[in-house]
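First the structure, which I've put down as structure tokens, then a few questions once you've had a look.
Note that one protein chain is taken out, while the other chains of the complex remain in position.
== chain A ==
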Amino acid sequence: MIVFENVGLRYDLGPEVLHDVSFVIEPHSFQFLTGPSGAGKSTLMRLMFMALRPTRGAARIFDQDVATITAYDIAATRRRIGMVFQDFRLLDHMTTYENVALPYRVQGKLESDYRADVVDLLQWVGLGKRLHAYPPVLSGGEKQRAAIARAVITKPEILLADEPSGNVDPDLAYRLLRLFVELNRSGTAVLIATHDLNLLQEVNARHMVLSEGRLTIYD
């Protein structure tokens, strides 16, 4: 699904922030990406989302070589990936329903085709009564759940979540983790980047630890 071999990355002429990173993410797998702040977790997530290109090494995502991938193929590949950011990235001028339905609109689907799916999912994440609320009036937890719903609405093959519990209380963080586990059970591979040690202890999963730009994997 995602294969990195000796990947290195530097910004412009600066020092290398990732060194010889190698790993494979298998379909239906569940893993945490952890490490101290500034270790390069978000950078690695951005590499996997093709927002950055490695400066050396080989990276293949869904059999596409990231070094040579075209803009069109990046868009098509991203539709197979769900991405959750710490800062939610919801559009403030659209309702919760419209934000979650956005991936379907991008795919050119008719609203009548996806309406029931979106409503069902929003009810499942506890936002059934906030369909027409705009993000500025949602709480941090509600925004995070809306962002997760948007990431999984098209049932991606892999979910990348960058610090999904960073802006929520421990109770909600635990509930979000259960949400990810359920998604994984339904067939979606999950990678959660976090430095929340409590969260790591809740699930028996592979740990990918980044430290000073180097990756160590604990299966």
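The criterion applied here is as follows: a residue touches a chain if its C-beta (ideal position, glycine included) is under 8 Å from a C-beta of that chain, and two chains touch if they have at least 3 such contacts; residues count from 1.
Here is the rule we use: contacts and distances are computed from a predicted model.
Taking the options "Cytochrome C oxidase subunit IV", "Spore gernimation protein GerA", "ABC3 transporter permease C-terminal domain-containing protein" or "NADH-quinone oxidoreductase subunit N" in turn, only "ABC3 transporter permease C-terminal domain-containing protein" matches the UniProt protein name of the chain that is not displayed. Contact with the chain not shown here comes from a single listed residue; of A:60, A:109 or A:207, that residue is A:109. Although one chain is not drawn, the whole complex shows that of A:28, A:89 or A:207 it is A:89 that touches it.
Where chain A meets the chain that is not shown, the touching residues are 49, 51-53, 71-72, 74-81, 83, 85, 89-91, 93-95, 97-98, 102-117, 119-121, 124, 131-132, 150, 152-156, 175, 178-179, 182-183, 185-186.
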